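Missing here: one protein chain of the complex. Every other protein chain is in place.
Note that the chains are named A and B in the order they appear, and that numbering of residues resets to 1 at the start of each chain.
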Amino acid sequence: MTRISFIQFRSILAIVVLASFLISCTTQATSRYWGQTKAPTEQVMRYVSGSEPESLDPQVPTGQPEARVLMAFYDGLVEYHPKTMDPIPAIAESWEPSPDGTEYTFHLRKNAKFSNGEPITAKDFVYTFRRALSPELAAQNAYLSYYIKYAEAYNSGKSFVRDTSGKFLLVKDLEEKKQTPEAEKSATPTIEPNNPVENPAKTEKIQADSNKPSVVETEFHKMINEPERVTVPGDEKSRTALLEKNPKLKAALEGKELVPVKGEDIGVEAVDDYTFRMKLIQPAPFFIGLLGHQFFRVVHGATVEKFGKDWTRPQNIVTSGAFKLSVHKPYDEIIAVKDPNYWDAANVRLERIEFYPLEEQTTMMNLYKAGAVDATYNHTVPAGWKSNVKQYENEYLNFAEVSIEYYTIAVNKPPMNNVKIRNAFSQAVNREALATFRKNALNPLIDFTPEGAFPKYEEIRKRVYDELLKKDGMTREQWQSQAFNPKRACEIFEEQGYKVREKREDGRCVLETDPSVKGAFPVAEVEILYNTSESNKSVAEFIQAQWKQNLGLTLPLKNQEWKTFLKVRKEVDYKGFGRAGWVGDYIDPFTFLNLFYGKTNDSSTGWHKPEYDKMLDDANKELDPDKRYEMLARAEYFLMKDQPVIPFLTQETNWIKKPYIKGFYPNPGTLHPWKFVYIEQDPNKWDTQVKNIMKNQDPWVEEQISRLMKTQEDFQKSRQAQETNTAKTE
Amino acid sequence: MTENTQPIQGTSLWKDAWKRLLKNKLAVFGLIVLGIMVIAVLIGPAIIRWTTGFTADYIPSDVGIGELVASFPPSWQHPMGTDEAGRDLLARVLQGGRISLMVGIISTIVSLIVGVSYGAIAGYMGGKIDNVMMRFVDILYAIPYILIVIVLLSVFGGPNTPDWIKWLAELFGGAGNAGLSQIFLLFFALGLVSWLTMARVVRGQILSLKNQEFVLAARATGVSTLGIIFRHLVPNALGPVIVYATLTVPSVMLSEAFLSFLGLGVQAPYASWGSLAADGIKNIAIYPWQLIFPGVTMALTLFSLNFVGDGLRDALDPQTRKF
Partner (left out) sequence: MLSFIIRRLLLVIPMALLVVTVTWTLVRLAPGSFYSGEKTLPPAIEANIKKKYGLDKHWLEQYGLMMLNIIRLDFGDSLKYPDRNVNQIIRDHFPYSATVGILAYLLALALGLTAGIVAALKQNSAFDYGSMTFAMLGLSVPNFVLGPILVSVFSLTLYMFPPARFGGFMSLVLPVITLSAIYMAYIARLTRAGMLEVMRSDYIRTARAKGLSEKTVLLKHGLRGGIIPVVSFTGPALASLLAGTVVVEKVFAIPGLGNIFIQSVLNRDEPLILGIVAFLSILIMLFNLAVDISYGFLDPRIRYE
C-alpha cells in the first residue's frame, strides 16, 4: 500500500510541478515585445478578422467581421479615413451636394478598373445600387439606403398610382385636398416615421436653381425632382388593409392604375460614364460617411448575372478593390492578393493579406504570441489578460469606440414605470468601480452617446446641457454626480414611498423587501436579463452586487442564449433590466439617438415619446451642422431625463498589433482601409508607445491621404471660385 | 420491481461486500474524502459566511474606486485566493460543489436505473423488442441536444413557464421561483441523455451473458424473465456497469458547465466546478489559482469516487473470494 500511495503522490506532484512551471514561464514577461516579434520579409499581413464572413458579396452580409474583409475586395465612391473614418475620395474623385442638400453629384475617376480589367463607370454604381435594393436579393442592409428617393418603395415592392392620362398621384395632391394635419400622415403611407416628408417648397427651389450650368438636365433628373409620388403596397392584402384604414386614400385611388416601382425609378443616375447622381428624400449630412459601408461598394454586374449566387466563388469572382480573392477556405483562411488592375495599385504596399476567421480569444492570443498572426480585431484581449498585455505599450491599442454598454429598462411594468425609481437604480451603480473592474480607462457614462467619438457634438452638448440644467434648477456637478450617488438613490426610494429598513453612515441603505411589510420593494418584479457570454456575465454579476450593497436589493440574474434573448428583449418580455450594447453605424450622434425614434423602435424598452420624435425630425431638417447638433443635444437631454436606459461605459477598442504593422489605426469602428497598411522591416521605424498612435504622423500614410484628398479639395476650391465669380457678375 | 431486484442471496451479499469494501484502503480513503466533501459543501458556505462574512457572490466594491475588485492570490483571509471580481474562491468552490455533486448523483442514478434496466431488457428480450428499443436510443442520440435545451428553455424557462412546470418545481423544491425551475430543467436535460450509452453497454454485456449456462439453468428451473434479468444477468454485468457509472460523473459535470454557459442550470453569480475551471483556464497565465483550486477539488472528488467505484466492483464480484 505504501508503494501505491507513493504512485498517487507522484502523479499529484507532477501536476503541481507542471502548474508551477506554467506560472513561472508565463508571468515573467519582461521583454520589450510580447512573444515572437519578427517582421516578415515580405509585405504579407496576417489578420484575425472575427467570425467566418456570411458571404463575400458586399450587398449581403451585415456584420463587422465581413466589413473588415470586404473592404479589401471592394472599392466604393468613398473610402474611410484610416484614423477618423471620415469619407475620403475613392472611385469618386470629388462630389458636391445640391444647395438644399438632397442631391449629390459624384465625379468618378477615369482609370478605375475591376479585377478583370474592365473599367468601373457610373453605370456600375447604378447597377450596384439597384441590385442592392431589389426585393429579390432581400438584403438585410437595404434600410441603410432608404434615404435615397423611392429606394424604400422599390425595396418593399410598392406601386405608384397613375391615372388614365398618365399623371401620377402625388403626395402633394392629397395634402392640398385635405388640408388637415391628419392628411399628411395618411397620405404618405410609404414614408417610415423615420424619414420625414420632404418639403415640397424646397424641391421647387432646386428646379428654379437648376438652370445653373453645372446641373446636367436629363429625363430621369426631371422625373426624380418632381414632387413626390404616392406609393401604396404592391401586395394585395396589405394594400386592402391600408385602404380600409384610410378611406381618403381609397377614394383617390379609385379608377387608377397601379404601376410597380422599378429599380429604374430609384434616385440614382449615371449622367455620363463618369458622373453619378443621387437624389435623397431629405438632407442627410451623414450619408456621405455611410457610403464607405460595404453595402454601397461596387460589384461587377456581368459576373453577378452570369454566375448567380455562385459568383463569389474564387474561380468566378470579380472584385473592385485594392486586393482580389486568391483562396477561400471557410472557417480557416481567406487570402487576398494585391490586384495590379486596381487604379491606385502603385500606392498599395501590402502584397497579400491572410484573413483568419477566428472567434476564440485565447486561441488568437496564443497565435499572436507565437508570432503566427500580426493583429486582431476589436474586443479581443480577454479581461483576464488585459493587465498583462497592457504592459506592452508598443502593441496594445485601447481607444474610445462608437459603441456603448448599457442596460435597458422595461419601462411599462411597475415598479420600473416610475422614472424616479429608474433614476435611483442608475445612481446606485458605481460606474468608476465598474470601469476599474472592466479595466476600462474611459470616463463613466451617463449619456447615451459615447465619449470621445463625436468631439464637436460633445462640445455643443456641454453648452446646451448647461442651459437646460439651469432651467431645471440643477448644476452640472449634480448632473454628473449621477454616475454614482447611493445616498441620493436611497433618498429617492424613500421619497417614492419605499421603506428603508436600514441606513448606513456612508449613505447606502437596505430597502425593505419582505412583501408582507408595507412599502416593501417588489424584488420579484425586477430581474437582470443578459445573453450568454463571459463578459456579460461578469458585468451582470457586478451590477447585481452593486444594487445588493448599495440598496440591499438582490435581483435575480437571468441568462439566455443569444437568439432567445433577442426575442425576449425586443418584445420587452422581460421585467426589470436587460443587457444591451450599441455600435454606431456611422460617425454621427443620430446613429444612437435614432434608437428611440418611432413607436416600434429598437430600444427594447417600450419607451416612446412623440415629443422626442419631433425633436429628431426637426434636427434632421436643419442644414446648419452646429444648430443640428444643438437640437440633437436637447433631444438627448430629454431622453436621459426620462431614463429608459442606464448607460454604463463607452466601449474601448481593446486589440493588439505587432509594432511592424504600420498605417493601421484604432479608429472608432475598427475598420481598416487596407491600402494604407504596410510592413516596416526596419525596427527603428516601428510603432512605439501606441497610446500616441492617433496623434503621431506616419509620413507615408499622411502623404497618401493628402494626395487622395487633393482632388476633392481642388474641386471645392474651383467651385467656390466659380461661385464668387458668378456672384460678382450678378 | 424493486423487490425483484433484491439479489437472491438476500442481505448477506451486501453485508459481505461492505465488509470487503472496508478492507480496501483506497476505497476507504475515497469514502472518507467523499464524506468530507459532502459535509463541506453542505455546511462550508455557512461557516465561511459566519467567520469572515464572505459569500460566493460577494463583490467587495464598497470602496470608492474598487481596488479590492481584483484577483488576489491565496492568503489567510482567502485560502484559495479570489477571482477577478474579488470574490472569495473558497466560498465559490464550496457552493459550486453543491451543484456539481448534485448533478453527478442525479445523472448516475438515472443512468443506473433507466440505463441498466433498459439495456438489460433490450438485450435479454432480443429480436423485435430489442430492435425497437435500441432504435429509439439511436434516435435520441441523433437529435441535437443543444436544440432540445434551447427549446426547453424558451418554453419552460421564460416568463411564460407553464403552470404545471412551476408546480413540478414546487413539488421538488418548495418554492416555484425561476432559479429552481432552471435547475429542475437541468436535471431533466442531463437525465435525458446520461443513460443512453449505459443502455448500450449493458445490452452488450447481457447479449454475451444470456446464453451462458447459469442463465439456461435458471430458465430451466422456471425463474421468471424479470427474475433472470435482474437476479442473474445484471449482477454478473455489474463490473462494467459500476465502472461506466463512475465514468459518467466527470463527463456529466462537464456537460453541466456547458449547459450552464448556455443559460440552463446554475445561474450566475453562482458557479459549478466545471464553470469555475472554465473561467480559470482563461486566466491560467496570470491568476493560476483560479484554475488550480477548483480543478484540484474536482479531481480529488473524482479520484475518490473512482476508488470507491473500483472497491465496490471488487467487493461485489461474486468470485473475488477465489483470488
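Assorted remarks:
Just so we're on the same page, a residue touches a chain if its C-beta (ideal position, glycine included) is under 8 Å from a C-beta of that chain, and two chains touch if they have at least 3 such contacts.
These numbers come from a predicted model, not from an experiment.
Among the displayed chains, contact with the absent chain in the complete complex occurs for A, B. Across A:Tyr147, A:Phe295 or A:Tyr356, the single residue that touches the chain missing here is A:Tyr356. Shown as candidates are A:Ala241, A:Val327 or A:Ala370; the residue that touches the absent chain is A:Ala370. Contact with the undisplayed chain is limited, among B:Ile228, B:Leu254, B:Ala271 or B:Ala315, to B:Leu254. Contact residues of subunit A toward the unshown chain are 3-4, 7-8, 11, 15, 18, 21-22, 25-26, 35-36, 52, 54-57, 60, 62, 135-136, 138-140, 142-143, 146, 152, 155-157, 192, 235, 309-310, 312-313, 329-332, 356, 358-360, 362-363, 366-367, 369-370, 372, 561-564, 566-568, 570, 581-582, 600, 602. Within subunit B, the residues in touch with the undisplayed chain are 126-127, 134-135, 138-139, 141-144, 146-148, 150-151, 154-155, 196-197, 200-201, 203-205, 207-208, 211-213, 236-237, 239-240, 242-244, 247, 250-251, 254, 257, 274, 277-278, 280-281, 284-285, 291, 295, 298-299, 302-303, 306, 310, 313, 317, 319, 322-323.
Just so it is clear, only the chains that are shown with their structure count from here on.
Subunit A meets subunit B in the complex at residues 1, 4, 15, 19, 22-23, 26-27, 361-362, 382-385, 387-388, 430, 432-434, 436-437, 527, 532, 534, 537-538, 540-542, 544-546, 548-549, 556-561, 564, 568, 573-575. Those residues of subunit B lying in contact with subunit A across their complex are 25-26, 57-59, 61-67, 69, 71, 84-85, 150, 153-154, 157-159, 177-179, 261-263, 267-269, 279, 281-288, 292, 296.
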